[in-house]
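I have a structure I would like to understand better, so I am pasting it below and will then ask my questions one at a time.
The block that comes next holds chain A.
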Amino acid sequence: MEEVRLMKGNEALAHAAIRYGADGYFGYPITPQSEVLETLEELRPWETTGMVVLQAESELAAINMVYGGAACGKVVFTSSSSPGISLMQEGLSYIAASEVPALIVNVMRGGPGLGTIHPSQADYFQATKGGGHGDYHMIVLAPSSVQEMCDFMWLGWDLAFKYRTPAMLLADGIVGQMMEKVVLPEPRKRRTEDEIRQLCPWAINGRKNMRPRNVVTSLELDDERMEQNNLRFQRTYREIEKNEIRYEEINTDDCDYLLVAFGSMARICQKVMEIAQEEGLKLGLLRPITLWPFPYEQIKKSSRNAKGILVVELSAGQMIEDVKLAVECKVDVKHYGRLGGIVPTPEEVLDSLKEQFSINK
Partner candidate 1 sequence: MAKIRGAVTVNTDRCKGCNLCVVACPTKVLLLQPKEVNNRGYHFAYMAEPEKCIGCASCALVCPDACIEVYKVKIEE
Partner candidate 2 sequence: MDVNDILKPENRVYKKPTLLNDNHMHYCPGCSHGVVHKLIAEILEEMHAEEIAIGIAPVGCAVFAYNYIDVDWIEAPHGRAPALATAAKRLQPDKLVFTYQGDGDMAAIGTAESLHAANRGENIAMIFINNAIYGMTGGQMAPTTLLGMKTSTTPYGRRVDLNGYPLAITNLMAQLDGTCYVTRQSVHTPAAVRKAKAAIRKAFENSLQGKGTSVVEIVSTCNSGWKMTPEQANKWMEENMFAKYPIGDLKNE
(Lines give C-alpha, C1' and ligand atoms only; values in the text may rest on other atoms or scores of the structure.)
Protein backbone atom coordinates (compact mmCIF):
# COMPACT_ATOMS: atom_id res chain seq x y z
CA MET A 1 0.00 0.00 0.00
CA GLU A 2 1.08 3.58 -0.59
CA GLU A 3 2.09 5.37 2.56
CA VAL A 4 2.57 9.05 3.36
CA ARG A 5 5.50 9.73 5.67
CA LEU A 6 7.75 12.52 6.86
CA MET A 7 11.39 11.57 6.50
CA LYS A 8 14.89 12.43 5.33
CA GLY A 9 15.89 11.94 1.71
CA ASN A 10 18.41 9.31 2.73
CA GLU A 11 15.74 7.39 4.64
CA ALA A 12 13.26 7.71 1.79
CA LEU A 13 15.58 6.06 -0.69
CA ALA A 14 16.14 3.14 1.66
CA HIS A 15 12.38 2.65 1.93
CA ALA A 16 12.03 3.06 -1.83
CA ALA A 17 14.60 0.33 -2.42
CA ILE A 18 12.82 -2.23 -0.27
CA ARG A 19 9.49 -1.35 -1.87
CA TYR A 20 10.96 -1.71 -5.37
CA GLY A 21 11.86 -5.29 -4.52
CA ALA A 22 15.60 -4.72 -4.26
CA ASP A 23 17.71 -7.84 -3.76
CA GLY A 24 20.72 -6.30 -2.10
CA TYR A 25 22.44 -3.25 -0.66
CA PHE A 26 26.19 -3.06 -0.09
CA GLY A 27 27.65 0.06 1.45
CA TYR A 28 30.17 1.70 3.71
CA PRO A 29 29.31 4.51 6.13
CA ILE A 30 30.20 8.05 5.16
CA THR A 31 28.64 11.39 6.07
CA PRO A 32 26.20 12.73 4.86
CA GLN A 33 24.50 9.52 3.72
CA SER A 34 25.01 7.02 6.55
CA GLU A 35 21.25 7.02 7.20
CA VAL A 36 20.80 4.82 4.13
CA LEU A 37 22.59 1.84 5.68
CA GLU A 38 21.27 2.68 9.16
CA THR A 39 17.68 2.78 7.91
CA LEU A 40 18.07 -0.51 6.06
CA GLU A 41 19.60 -2.21 9.10
CA GLU A 42 16.76 -0.92 11.24
CA LEU A 43 14.09 -2.06 8.79
CA ARG A 44 15.60 -5.59 8.57
CA PRO A 45 14.28 -6.34 5.07
CA TRP A 46 16.01 -9.74 5.10
CA GLU A 47 13.24 -10.87 7.45
CA THR A 48 10.45 -9.63 5.20
CA THR A 49 11.39 -9.43 1.53
CA GLY A 50 14.63 -11.40 1.78
CA MET A 51 16.73 -8.43 0.70
CA VAL A 52 20.42 -8.69 1.61
CA VAL A 53 21.97 -5.75 3.48
CA LEU A 54 25.71 -5.78 4.07
CA GLN A 55 28.13 -3.28 5.56
CA ALA A 56 31.25 -3.76 3.45
CA GLU A 57 34.86 -3.23 4.52
CA SER A 58 35.31 -0.33 2.09
CA GLU A 59 33.65 1.48 -0.78
CA LEU A 60 35.93 -0.51 -3.07
CA ALA A 61 34.49 -3.76 -1.75
CA ALA A 62 30.96 -2.34 -1.76
CA ILE A 63 30.97 -1.40 -5.44
CA ASN A 64 32.47 -4.76 -6.35
CA MET A 65 29.76 -6.52 -4.36
CA VAL A 66 27.31 -4.47 -6.39
CA TYR A 67 29.15 -5.60 -9.53
CA GLY A 68 28.89 -9.23 -8.42
CA GLY A 69 25.20 -8.91 -7.60
CA ALA A 70 24.43 -7.03 -10.79
CA ALA A 71 26.18 -9.72 -12.82
CA CYS A 72 23.75 -12.20 -11.23
CA GLY A 73 20.84 -10.18 -12.63
CA LYS A 74 19.87 -8.99 -9.17
CA VAL A 75 18.44 -5.60 -8.23
CA VAL A 76 21.33 -4.14 -6.22
CA PHE A 77 22.62 -0.76 -5.14
CA THR A 78 25.12 1.10 -3.05
CA SER A 79 25.24 4.59 -1.65
CA SER A 80 28.10 6.81 -0.63
CA SER A 81 29.34 10.37 -0.69
CA SER A 82 32.01 12.02 -2.79
CA PRO A 83 35.29 10.56 -1.40
CA GLY A 84 33.67 7.13 -1.31
CA ILE A 85 32.40 7.52 -4.85
CA SER A 86 35.96 8.30 -5.98
CA LEU A 87 37.00 4.93 -4.59
CA MET A 88 34.18 3.29 -6.52
CA GLN A 89 35.27 4.52 -9.93
CA GLU A 90 37.11 1.26 -10.67
CA GLY A 91 33.97 -0.80 -10.16
CA LEU A 92 31.79 1.65 -12.08
CA SER A 93 33.98 1.35 -15.15
CA TYR A 94 33.80 -2.46 -14.94
CA ILE A 95 30.02 -2.41 -14.43
CA ALA A 96 29.59 -0.18 -17.47
CA ALA A 97 31.95 -2.27 -19.59
CA SER A 98 30.31 -5.54 -18.53
CA GLU A 99 26.87 -4.15 -19.40
CA VAL A 100 25.16 -5.00 -16.14
CA PRO A 101 22.49 -2.88 -14.43
CA ALA A 102 23.26 -1.25 -11.10
CA LEU A 103 22.22 1.77 -9.10
CA ILE A 104 24.66 4.02 -7.26
CA VAL A 105 23.64 6.87 -4.97
CA ASN A 106 26.04 9.77 -4.44
CA VAL A 107 24.94 12.20 -1.72
CA MET A 108 27.58 14.77 -2.59
CA ARG A 109 29.73 16.59 -0.06
CA GLY A 110 32.38 19.24 -0.60
CA GLY A 111 35.80 18.34 -1.94
CA PRO A 112 38.43 17.97 -3.19
CA GLY A 113 40.16 15.51 -0.91
CA LEU A 114 38.46 14.85 2.38
CA GLY A 115 36.95 18.32 1.97
CA THR A 116 33.92 18.86 4.11
CA ILE A 117 30.83 16.97 5.17
CA HIS A 118 28.64 19.87 4.01
CA PRO A 119 26.68 19.89 0.75
CA SER A 120 28.22 20.30 -2.66
CA GLN A 121 27.51 19.58 -6.32
CA ALA A 122 31.13 19.38 -7.36
CA ASP A 123 31.00 15.76 -8.53
CA TYR A 124 29.13 16.76 -11.68
CA PHE A 125 32.16 16.21 -13.92
CA GLN A 126 32.92 12.86 -12.30
CA ALA A 127 29.35 11.63 -12.66
CA THR A 128 28.57 12.87 -16.15
CA LYS A 129 31.90 12.69 -17.95
CA GLY A 130 32.92 9.17 -17.03
CA GLY A 131 34.76 9.25 -13.71
CA GLY A 132 36.48 5.94 -14.21
CA HIS A 133 38.68 4.89 -17.11
CA GLY A 134 37.53 4.28 -20.65
CA ASP A 135 34.69 5.52 -22.87
CA TYR A 136 31.55 5.01 -20.84
CA HIS A 137 28.57 6.84 -19.43
CA MET A 138 26.15 6.37 -16.59
CA ILE A 139 22.60 7.60 -16.56
CA VAL A 140 22.69 10.38 -13.95
CA LEU A 141 19.48 11.45 -12.19
CA ALA A 142 19.45 14.56 -9.99
CA PRO A 143 16.67 14.57 -7.37
CA SER A 144 15.68 17.88 -5.82
CA SER A 145 13.18 16.67 -3.23
CA VAL A 146 12.69 13.82 -0.81
CA GLN A 147 9.90 12.56 -3.07
CA GLU A 148 12.33 12.42 -5.97
CA MET A 149 14.90 10.60 -3.81
CA CYS A 150 12.24 7.93 -3.55
CA ASP A 151 10.89 8.05 -7.12
CA PHE A 152 14.28 8.18 -8.84
CA MET A 153 15.37 4.96 -7.13
CA TRP A 154 12.61 3.21 -9.06
CA LEU A 155 13.31 5.15 -12.24
CA GLY A 156 17.04 4.51 -11.87
CA TRP A 157 16.60 0.76 -11.68
CA ASP A 158 14.06 0.72 -14.50
CA LEU A 159 16.50 2.54 -16.76
CA ALA A 160 19.51 0.54 -15.59
CA PHE A 161 17.78 -2.72 -16.48
CA LYS A 162 16.34 -1.36 -19.72
CA TYR A 163 19.77 -0.38 -21.02
CA ARG A 164 21.99 -2.75 -18.97
CA THR A 165 24.02 0.14 -17.66
CA PRO A 166 24.86 1.71 -14.31
CA ALA A 167 22.65 4.58 -13.19
CA MET A 168 23.49 7.14 -10.54
CA LEU A 169 21.34 9.21 -8.25
CA LEU A 170 23.39 12.38 -7.91
CA ALA A 171 21.97 13.98 -4.81
CA ASP A 172 23.60 16.45 -2.48
CA GLY A 173 23.84 16.72 1.28
CA ILE A 174 20.80 19.01 1.40
CA VAL A 175 18.45 16.63 -0.38
CA GLY A 176 19.85 13.70 1.60
CA GLN A 177 19.46 15.34 4.99
CA MET A 178 16.30 17.43 4.68
CA MET A 179 12.94 16.12 5.90
CA GLU A 180 9.85 16.35 3.74
CA LYS A 181 6.60 14.62 3.11
CA VAL A 182 7.00 11.63 0.86
CA VAL A 183 4.52 9.22 -0.66
CA LEU A 184 6.10 5.79 -0.54
CA PRO A 185 4.91 3.59 -3.40
CA GLU A 186 3.09 0.30 -3.04
CA PRO A 187 5.66 -2.45 -2.44
CA ARG A 188 6.48 -4.93 -5.19
CA LYS A 189 7.74 -8.47 -4.86
CA ARG A 190 11.36 -9.34 -5.51
CA ARG A 191 11.97 -11.15 -8.79
CA THR A 192 12.11 -14.93 -8.63
CA GLU A 193 15.02 -16.82 -10.17
CA ASP A 194 12.78 -17.89 -13.06
CA GLU A 195 11.83 -14.27 -13.69
CA ILE A 196 15.48 -13.28 -13.66
CA ARG A 197 16.32 -16.05 -16.12
CA GLN A 198 13.65 -14.71 -18.44
CA LEU A 199 14.41 -11.00 -18.01
CA CYS A 200 18.22 -11.32 -17.86
CA PRO A 201 19.28 -14.35 -19.93
CA TRP A 202 22.88 -13.17 -19.53
CA ALA A 203 22.78 -13.42 -15.73
CA ILE A 204 25.21 -15.51 -13.73
CA ASN A 205 22.95 -17.98 -11.96
CA GLY A 206 24.24 -21.41 -12.95
CA ARG A 207 23.79 -23.46 -16.13
CA LYS A 208 20.27 -24.63 -15.30
CA ASN A 209 19.07 -27.27 -17.76
CA MET A 210 22.60 -27.24 -19.15
CA ARG A 211 22.24 -23.93 -20.98
CA PRO A 212 25.54 -22.65 -22.44
CA ARG A 213 27.71 -20.94 -19.86
CA ASN A 214 27.30 -17.23 -19.19
CA VAL A 215 30.36 -15.07 -18.69
CA VAL A 216 30.26 -11.50 -17.44
CA THR A 217 33.56 -9.85 -18.29
CA SER A 218 34.94 -6.52 -19.44
CA LEU A 219 38.07 -8.05 -20.97
CA GLU A 220 38.56 -8.51 -24.71
CA LEU A 221 42.08 -8.73 -26.07
CA ASP A 222 41.03 -9.07 -29.70
CA ASP A 223 41.27 -5.50 -31.07
CA GLU A 224 38.49 -5.87 -33.60
CA ARG A 225 36.09 -7.36 -31.09
CA MET A 226 37.02 -4.76 -28.45
CA GLU A 227 36.23 -2.02 -30.93
CA GLN A 228 32.89 -3.69 -31.65
CA ASN A 229 32.18 -3.79 -27.90
CA ASN A 230 32.90 -0.08 -27.65
CA LEU A 231 30.74 0.70 -30.65
CA ARG A 232 27.92 -1.28 -29.03
CA PHE A 233 28.28 0.78 -25.82
CA GLN A 234 28.14 3.96 -27.89
CA ARG A 235 24.99 2.79 -29.70
CA THR A 236 23.37 2.25 -26.30
CA TYR A 237 24.42 5.75 -25.22
CA ARG A 238 22.93 7.29 -28.36
CA GLU A 239 19.72 5.38 -27.68
CA ILE A 240 19.64 6.70 -24.10
CA GLU A 241 20.27 10.24 -25.34
CA LYS A 242 17.37 9.84 -27.76
CA ASN A 243 14.87 8.47 -25.24
CA GLU A 244 15.69 9.43 -21.71
CA ILE A 245 16.40 13.15 -21.42
CA ARG A 246 14.38 14.56 -18.55
CA TYR A 247 14.06 18.11 -17.26
CA GLU A 248 11.65 20.51 -15.59
CA GLU A 249 10.85 23.98 -16.87
CA ILE A 250 9.24 26.83 -14.98
CA ASN A 251 8.36 30.16 -16.65
CA THR A 252 10.81 29.64 -19.47
CA ASP A 253 8.47 31.09 -22.08
CA ASP A 254 9.65 34.61 -22.86
CA CYS A 255 11.82 34.98 -19.76
CA ASP A 256 14.41 37.76 -19.69
CA TYR A 257 17.02 35.58 -18.08
CA LEU A 258 17.18 31.83 -17.69
CA LEU A 259 18.40 30.10 -14.56
CA VAL A 260 19.81 26.60 -14.98
CA ALA A 261 20.28 24.58 -11.81
CA PHE A 262 19.83 21.02 -10.58
CA GLY A 263 19.09 19.31 -7.27
CA SER A 264 18.88 21.53 -4.19
CA MET A 265 20.06 24.58 -6.15
CA ALA A 266 17.00 24.35 -8.38
CA ARG A 267 14.82 24.80 -5.31
CA ILE A 268 16.73 27.90 -4.27
CA CYS A 269 16.39 29.20 -7.81
CA GLN A 270 12.60 28.90 -7.56
CA LYS A 271 12.73 31.36 -4.71
CA VAL A 272 15.07 33.55 -6.75
CA MET A 273 12.41 33.63 -9.49
CA GLU A 274 9.72 34.69 -7.03
CA ILE A 275 11.76 37.54 -5.59
CA ALA A 276 12.77 38.68 -9.05
CA GLN A 277 9.16 38.65 -10.21
CA GLU A 278 8.24 40.99 -7.35
CA GLU A 279 10.93 43.31 -8.65
CA GLY A 280 9.55 43.04 -12.17
CA LEU A 281 12.33 40.86 -13.52
CA LYS A 282 11.17 37.86 -15.54
CA LEU A 283 13.28 34.79 -14.80
CA GLY A 284 12.77 31.25 -16.05
CA LEU A 285 14.18 28.08 -14.55
CA LEU A 286 15.32 25.00 -16.38
CA ARG A 287 16.16 22.13 -14.08
CA PRO A 288 17.94 19.22 -15.75
CA ILE A 289 16.71 16.00 -14.14
CA THR A 290 18.98 13.78 -16.17
CA LEU A 291 22.48 15.29 -16.01
CA TRP A 292 23.52 12.59 -18.44
CA PRO A 293 21.97 12.53 -20.95
CA PHE A 294 21.95 16.33 -20.74
CA PRO A 295 19.02 18.42 -22.07
CA TYR A 296 21.14 20.39 -24.58
CA GLU A 297 18.32 20.97 -27.07
CA GLN A 298 15.86 22.17 -24.47
CA ILE A 299 18.29 24.67 -22.99
CA LYS A 300 18.99 25.98 -26.46
CA LYS A 301 15.26 26.32 -27.11
CA SER A 302 14.33 27.85 -23.78
CA SER A 303 17.09 30.45 -23.88
CA ARG A 304 16.43 31.55 -27.46
CA ASN A 305 14.90 34.88 -26.44
CA ALA A 306 16.75 35.29 -23.16
CA LYS A 307 19.32 38.01 -22.58
CA GLY A 308 21.48 35.68 -20.56
CA ILE A 309 21.75 32.44 -18.61
CA LEU A 310 22.89 32.08 -15.03
CA VAL A 311 24.02 28.59 -14.08
CA VAL A 312 23.75 28.14 -10.33
CA GLU A 313 25.76 25.26 -8.87
CA LEU A 314 27.42 24.33 -5.59
CA SER A 315 30.72 24.15 -7.44
CA ALA A 316 33.26 26.38 -9.12
CA GLY A 317 31.43 25.84 -12.41
CA GLN A 318 30.96 22.41 -13.91
CA MET A 319 27.50 22.10 -15.48
CA ILE A 320 28.10 25.52 -17.03
CA GLU A 321 30.32 23.80 -19.60
CA ASP A 322 27.38 21.74 -20.86
CA VAL A 323 25.11 24.79 -20.85
CA LYS A 324 27.66 26.65 -22.97
CA LEU A 325 27.80 23.72 -25.36
CA ALA A 326 24.00 23.79 -25.53
CA VAL A 327 23.73 27.44 -26.57
CA GLU A 328 26.74 27.39 -28.88
CA CYS A 329 27.94 30.86 -27.76
CA LYS A 330 24.68 32.47 -28.90
CA VAL A 331 23.64 33.44 -25.38
CA ASP A 332 25.76 34.96 -22.65
CA VAL A 333 26.26 32.31 -19.95
CA LYS A 334 27.43 33.19 -16.42
CA HIS A 335 27.95 31.12 -13.33
CA TYR A 336 27.24 31.57 -9.65
CA GLY A 337 28.19 29.08 -7.01
CA ARG A 338 29.45 28.76 -3.45
CA LEU A 339 32.16 26.34 -2.42
CA GLY A 340 33.21 24.69 0.79
CA GLY A 341 29.74 23.51 1.76
CA ILE A 342 28.11 26.95 1.85
CA VAL A 343 24.61 27.16 0.43
CA PRO A 344 23.79 30.54 -1.12
CA THR A 345 20.65 32.48 -0.20
CA PRO A 346 18.17 33.38 -2.96
CA GLU A 347 19.03 37.07 -2.48
CA GLU A 348 22.69 36.32 -3.00
CA VAL A 349 21.92 34.52 -6.28
CA LEU A 350 19.71 37.35 -7.51
CA ASP A 351 22.34 39.97 -6.63
CA SER A 352 24.91 38.01 -8.57
CA LEU A 353 22.59 37.77 -11.57
CA LYS A 354 22.01 41.52 -11.54
CA GLU A 355 25.68 42.26 -11.13
CA GLN A 356 26.96 39.87 -13.77
CA PHE A 357 24.40 40.98 -16.35
CA SER A 358 24.55 44.68 -15.29
CA ILE A 359 20.83 44.85 -14.53
CA ASN A 360 19.44 48.01 -12.83
CA LYS A 361 22.74 49.72 -13.07
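How these were chosen: all candidates are chains of the complex that A comes from, given by their letters.
Keep in mind that, in the parts below, a contact is a pair of C-beta atoms (placed from the backbone, for glycine too) under 8 Å apart; a residue touches a chain by one contact, two chains touch by 3 or more; residues count from 1.
Source: prediction; values computed, not measured.
Peer 1: Which numbered candidate, 1 or 2, lies in contact with chain A within the complex?
Peer 2: 2
Peer 1: What residues on chain A touch candidate 2, complex-wise?
Peer 2: Interface residues on chain A, with respect to candidate 2: 23-24, 26, 52, 54, 56-58, 60-62, 64-69, 71-72, 74, 76, 90-91, 94, 98, 193, 204-210, 213-219.
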